[in-house]
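Here's the structure we're looking at; comments come further down.
A single protein chain has been omitted; all remaining protein chains appear in their positions.
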Amino acid sequence: MKEEPSPIYGLMAEFDNPTEIVAAAHRAYEEGYRNMDAFTPFPIEELSEAIGFHHNRLPLIVLIGGIVGCLGGYLLQYWVAVIEYPLNIGGRPFHSWPAFIPITFETTVLVAALSAVFGMLALNGLPRPHHPVFNVPNFKLASRDHFFLCIESKDPKFDRKQTRQFLEGLGGKVSDVELS
Amino acid sequence: MSEISYAAPAEIDHYRQRALVIGVVALVLCAASAAIIKDRIFFSYLVGFVFWTGVALGSLAIAMLHQLSGGNWGVVIRRLLESATKTFPLLAILFLPVVAGLLFGDLYEWAHIEKVTGKEREILEHKKFYLNTLFFLGRAAFYFIVWISLTYLFNKWSREQDETGDRRLQRKLQILSGPGIVLYGLTVTFSSIDWVMSLDPEWFSTIFGVLFMGGQGLSALALIIALLVLLSKHEPLASKVKPAHLHDLGKLMLAFVMLWAYFNFSQFLIIWAGNLPEEIPWYIRRLQGSWKWVGLMLVVFHFALPFFLLLSRDLKRNARRLITVALLVVFMRFIDVIWLIAPEFQEKDFTARKLGIVMDFVALIGVGGIWMWFFLSRLKERPILPLHDPNWEDAES
Partner (left out) sequence: MSTKDIETQEYIPDHLLDEPTITPVIRPGHTFGTVTDKISAIALTRKTPRGWYIGFAIAFALAMMLFYSLAQLVLVGTGIWGLNVPVAWGFAIINLVWWIGIGHAGTLISAILLLLRQNWRTSINRFAEAMTLFAVACAGIFPVFHTGRPWLAYWLFPYPNTMKMWPNFRSPLMWDVFAISTYASVSALFWFIGLIPDFATLRDRARSRSGQVIYGMLAMGWRGSARHWHRYETAYLLLAGLATPLVLSVHTVISFDFTIGITPGWHATIFPPYFVAGAIYAGFAMVLILAIPIRKFYGLEDFITMRHLRNMAKIMLATGLIVGYGYMMEAFFGWYSANQYEGFMIRNRMTGPYAPFYWALIFCNIIAPQILWSRRMRNSVPVLFITALIVSVGMWLERFVIVVTSLHRDYLPSSWGMYRGSFWDWSTFIGTIGLFVALLFLFLRFLPMISIFEMRTILPQAEVKEAKE
């Protein structure tokens, strides 16, 4: 009985130093591949550029978070001290703006920091307990000292045979990324 | 790295002469205005003197900090900082009109204790040990001796480093810079008490010295960044100043802007909340009447605007935009020094009050012109880049 080759997530090439994987990613990008990703044990600035990832919305999210925290903190204090619960304390004006600055600052930082962390996780799609790339036998080493480049099957240029040849030509050890 | 000449660009001569002419004209104007505004001119002159002394002192502090911390941001501005520190002999001479204000004018109330009566007199009697003419002049002499000696040694070793490249000189500069920073902190603190805080002899604030250090650092840094960008139109800086340097300097300026705001807000909040009769009048003078608008201007243009602009990475790496922010900061430093000093003139003479503000700027330009002339002359004497700074290797990469 002939077996249909089961669909795969992509092809994974394995390298053992940062220089090689950056060069490989550059080559793949030049070749026209776009749906690819690299997996490394530490951040490599050149690599995200090599796979064509520049756009990063995180600073904007954090800025918005900061503005929300700032306005929210100040308005909360204003509303409480002037509108909802005005109390004369030591003859200070209800709207004691200098005294409201410290808390405004703290809420700004708090909301901005929360947006940085949760914004990063959300944009990265984490937590995500399982992902097809974990099926690659050697992938455990991606968190130690190996560097992986994955070209995904959804890439329009992806062809199981040619892509494999291309990746092998780059000098990496290539394996299938099973879907499950 | 040795093909290009490291001599300062010839254009400096051009700037130098112009500065001298402007400075002399402005100072003559100041002297002439004394006929109309009388003692108020001493306040204006003090503004000019305090600002430019602050630039020299801030440069000294940054140069010493760079010796201790290293980092390639300092390499490109090192010679500018060093030349600024060589201006202390000139500043010592420029201090003389302040002495005249003390002796013959009404600049410092405590110098004429016999005119004061009541509770205020009691306070001045208490402080007489510290606030008296002789001790004031002695302290000023001491500050200048410390500053001139420190900068003499610093520049001497720096010159030897240029000539010989001996790495031991680096060590000597560091050994000088550690205690040098301590001396800087102490002299700046007490000189700020003497020259500015004692304008209102009843008032006191323990953060005042720190506030001055932050302000001086910012004045020096902003001015030096502006000069660096101007000079980097010409060789050799044109090929050596990289966006990365400007980026680091911009970050440093941002840090100083934030520190300045932090020190000032801390002082304000504490005094505002305490609301004590010996402290709050200082702020009442500065936050009521027309000075209120100057205060607001400081919040917006000395802190908020530069802060938000300098957050941008692209701005910090762009020479033309960075110089705009640096010049804004220099201008706001002028305003801050005026705001610290001028409201202490409390005579009812409204002509003097109004014209005095104009003369504050004229004095700033006058002292600044002379200072700039002297500074540029020192800058010309030596290569514009430190040849054997050990941080070069970093800076090159």
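Labels A and B are assigned to the chains in the order they are written; within every chain, residues are numbered from 1.
Operating definition for what follows: a residue touches a chain if its C-beta (ideal position, glycine included) is under 8 Å from a C-beta of that chain, and two chains touch if they have at least 3 such contacts.
Given the structure is predicted, the values throughout are model-derived calculations rather than measurements.
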**Request:** In the full assembly, spell out which visible chains the left-out chain is touching.
**Result:** A, B
**Message:** Using the document's definition of touch, tell me which of A:Ala28, A:Val62, A:Ile151 or A:Leu167 contacts the absent chain.
**Reply:** A:Val62
**Complete:** On chain A, the omitted chain is touched by residues 17-19, 22-23, 25-26, 37-48, 51, 53, 56, 58-59, 62, 76-77, 80-81, 84-85, 87, 89-90, 92, 96, 99-100, 102-103, 105-107, 109-110, 112-114, 116-117, 119-121, 123-124, 126-131, 133-134, 139-145
**Prompt:** When the complex is taken as a whole, what residues of chain B touch the one chain not shown?
**Reply:** 71, 122-123, 126-127, 130, 167-168, 170-171, 178, 182, 185-186, 189, 193, 202, 204-210, 251, 258, 262-263, 266-267, 269-271, 273-274, 276, 278
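Basically, only the chains that are shown with their structure count from here on.
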**Request:** Quick one: report the Å distance separating chain A from chain B, using the average Cα coordinate of each chain.
**Result:** 45
**Request:** Over in the complex, which chain A residues touch chain B? Could you list them?
**Result:** 98-99, 101-102
**Fill in**
Interface with chain A, chain B side, in the complex: residues 265, 268-269, 272-273
